[in-house]
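Missing here: one protein chain of the complex. Every other protein chain is in place.
A, B and C are the chain letters, set down in written order, and residue numbers restart from 1 in every chain.
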Amino acid sequence: MTGTSETTHAPTAAEINLWREDFPLLATEVNGHPLAYLDSGATSQKPRTVLDAERHYYENLNAAVHRGAHTLAAEATVLFEDARATVADFVGAEEDELVWTSNATEALNLVAYAFSNASAGRGGAAAERFRLGAGDEIVVTEMEHHANLIPWQELAFRTGATLRYIPVGDDGALRMEAADEVITPRTRLLAFTHVSNVLGLINPVEELVARARAVGAFVVLDACQSVPHLPVDLKALDVDFAAFSGHKMLGPTGIGALYGRGELLAAMPPFLTGGSMITTVTMEAAEYLPPPQRFEAGTQKVSQAIALAAAVEYLKGIGMDRIAAHEDELGARLLAGLAEIPGVTVLGGSAPGPRVGAASFDLAGVHAHDVGQFLDDQGIAIRVGHHCAQPLHRRLGITASTRASTYLYNTTEEVDRFLEGVAATANFFGVKA
Amino acid sequence: MTGTSETTHAPTAAEINLWREDFPLLATEVNGHPLAYLDSGATSQKPRTVLDAERHYYENLNAAVHRGAHTLAAEATVLFEDARATVADFVGAEEDELVWTSNATEALNLVAYAFSNASAGRGGAAAERFRLGAGDEIVVTEMEHHANLIPWQELAFRTGATLRYIPVGDDGALRMEAADEVITPRTRLLAFTHVSNVLGLINPVEELVARARAVGAFVVLDACQSVPHLPVDLKALDVDFAAFSGHKMLGPTGIGALYGRGELLAAMPPFLTGGSMITTVTMEAAEYLPPPQRFEAGTQKVSQAIALAAAVEYLKGIGMDRIAAHEDELGARLLAGLAEIPGVTVLGGSAPGPRVGAASFDLAGVHAHDVGQFLDDQGIAIRVGHHCAQPLHRRLGITASTRASTYLYNTTEEVDRFLEGVAATANFFGVKA
Amino acid sequence: MSSSELQNLYQQVILDYSKNPYGVGLLGRAAGQSHQLNPTCGDEITLEVHLSGEGADRVVERIRWEGHGCAISQASASLLTELAEGLTVEDLRTRIDAFRTAMQSRGKIAPDEELLGDAVALGGVSRYVARVKCAMLGWVAAEHALVEAETR
Partner (left out) sequence: MSSSELQNLYQQVILDYSKNPYGVGLLGRAAGQSHQLNPTCGDEITLEVHLSGEGADRVVERIRWEGHGCAISQASASLLTELAEGLTVEDLRTRIDAFRTAMQSRGKIAPDEELLGDAVALGGVSRYVARVKCAMLGWVAAEHALVEAETR
């Protein structure tokens, strides 16, 4: 359903088992059972090559980058910037269009605060296009992760702009027919998620971008759940900004990235300020470096960037199209299996695809945390709760759900163990069809 | 000179050699010479136990913390929060007074933006005490690192407040007699560095805090260069906020911390917003968790926090008083040795102590980068440039300087190699006394 | 299929109470009330304490509550409600403390049956750090409601 499975050979079970050997944690036992890790939507496991890259850096090259001239510092700087080039290229961006942040949340906040600072008069004439005020509108969707909702709420509060949203229907999908009412010439910025972290649905980026362009609005894409799982070319998607996190794509915690169209980053006032992002500083004022440095204040996330580049090399080695094809199979198996369990309602399950290999569901009369506890008891790690998407859950009439999310290293056996676990839980709690 | 050396036994050369074995990178050869790493003021090297802690986490426990209920996630959460307790205790703070950030720069920006958000009306009545406007003054010093200067400049620009500063004298020390003119009842916030990253001078915290308290101003301490090198008890210092970075104290890159007095953090509006920091979210507005979670939006720096706690355990194992005593000896040797080299002027060299084991100098007629190149050729890694303190350098009449900075793992032989290297460089460039 | 630890966590009494919770429905005009939220899951409870008597003799007449949450939270609030009826305020406080101690012990301290009655069925929860908040939700609400009753 990702559009790649028809043409790409999905990996064989033997191949997947080989990949699994690269991930030390997957061999863990949990509660006396082999771990079935189905929580990669929250955070992914790490292959040895990523851990090795980080350790190699600390044991051989660790030094302050972009500062000082000694050999270690120079070599560390080269590695750090090579890492940027690797990750930028992976998402179809130029090197200087990729800003390191500590996670996707910070990347989204960076954009919101840059708009806020521009609105407070920072950044001069070049930044005027980012100024918001009363009468301006920011549009999000009702299925956003809190990370792509609250920063815009706060931006609206600070600038006097109004926040509006594209609603979701009963089936969980965006009500595109309502989008036309919401996206108007007053819309200055449209922020939406590429893939819903709850529903696994892939949103119609092209259509949404077209509507934003038609009214001259900036487009911010939350690519947290797409970049790890699908081939993504941000230039081809034609968005202005995009955010993703390293830890969800085999990289370490503590690093994420903001993509920004070159000419926009160049015009934007800074967000965090301090060392390594300036040219000249007096006691009265500072002048700022061009992007990406302008947005990377202080000591950089050096080992994390290098490790994330190693993660990207690992993903490229397998091929994103094959990962997508594999997850497509797992996702279809998940959906079909869940549909057969009495009392299970898959959130967004009746919406037409495309989707990634993740599904959230409600089990009638049984709280998600109780479901999670039963699965955990069998070594199956899934996520329960609102998945940082309270408004979407509220819209669908529930507080919490249970989510299984897959990645390249998951097997059909793991999906089956999960499905059996859910069936047994339903049975234990006496759920009726 | 740190006030501890009289009472504490400085470590023997044999002990230091044992510690050195814990740091894999220190055994590196650079340009055919054994590395002499004298750039810990920029970033420190990492002991194996820190690298092991991080790797152990990824290989055995990696999962999303504070979310979901599965066993790995629960165990990761416990480790993550234990790490917070360890680091908080190390600086004399309560657990919920320590906020993880990605570096000290972000910690200082957090405070500046929280004040900014309060000034824009966020945070309600509780946050009124943080509101700034025209007529209010923010005071810094002329020796600040850019990280503790530019965020306040930008805060002043955003709120209409005025930035003032305590000047430094020709000897590089703060002109405390001028502080009385600068710190007035209009002063709402005083931000200054505990230890200058250029001069190595330890500032009179008690005196400065007393002046701030006398006028009811908040105190922000830049503890970047003190927490790694001296025993520091932030509660005893009686500051309101303090910032420090993990990578300068044997920890990984990508993590830092903000200390904030409990009742202040509790009253402050958030800075970054997103997941893991909310209680209830609607499409219209969000309600926020108490500190520290309120200030930690998005996926946490989990492995970095755990590794930093391992670094703190390592430092505690040695004892901060012994580290300070050792660096005190190295620092004295540095100063005495530099004084004998023709053409060398140590920045702040004539100021009365106390100081840490770091010194920056100017070599008459030779640019710092050329000095650095000569030392690097001999495997001696030091820092050259403005060290992110352009105003201080300008005040002292130069653009760039050369800095040697020590840590627990440096030996007197390394200091001597450095001194010989500087003397040889002076000789090569024909510097006259 | 499930481990004995899990069966210990979901004892029959807990399953029963979670399906038929006890004391649900607010009455209003309570001596004290409290609303508590579990941030990990978003579940909430609103709980009233109805008191009679004065000073040291103040007695909990009844507890009433409303909310949503997992089986453990619903059973725990029910067991608290049942336990509390007729206790003095001081007594209830002691028992809340005892319950908290057991819950936070990471499996090391078994709840005291003399003090906690049927609520000892929740003993298994303390091995599951992520679920302790579920079990505590109603009890923390009761604690706050008692404080409110006092300061009114």
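We adopt the following convention: a contact is a pair of C-beta atoms (placed from the backbone, for glycine too) under 8 Å apart; a residue touches a chain by one contact, two chains touch by 3 or more.
Note that the coordinates shown come from a computational prediction; the quantities given were computed from them, not determined experimentally.
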{"item": "Displayed partners of the chain not shown (whole complex)", "value": "A, B"}
{"item": "Touching the absent chain when the full complex is considered, from B:59, B:96, B:370 or B:416", "value": "B:370"}
{"item": "Residue of A:18, A:78 or A:236 in touch with the missing chain, whole complex considered", "value": "A:78"}
{"item": "Options A:60, A:184, A:280 or A:427, residue touching the unrepresented chain", "value": "A:280"}
{"item": "Residues of chain A in contact with the chain not shown", "value": "66-69, 73-74, 77-78, 278-280, 289, 293"}
{"item": "Chain not shown, touching residues in chain B", "value": "31-32, 366-370, 373-374, 377-378, 384-386, 390, 399-400, 424, 428-429"}
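The definition used in the following text is that only the chains that are shown with their structure count from here on.
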{"item": "Pair of chains ranked first by number of touching C-beta pairs", "value": "A-B"}
{"item": "Most distant chain from chain B by Cα centroid", "value": "C"}
{"item": "Chain centre separation (chain A, chain B; CA means) in Å", "value": "31"}
{"item": "CA centroid of chain B to CA centroid of chain C, Å", "value": "46"}
{"item": "Sites on chain C at which at least two other chains make contact", "value": "40, 42, 128, 131"}
{"item": "Multi-partner residues of chain A (at least 2 other chains)", "value": "31, 369, 373, 384-385, 390"}
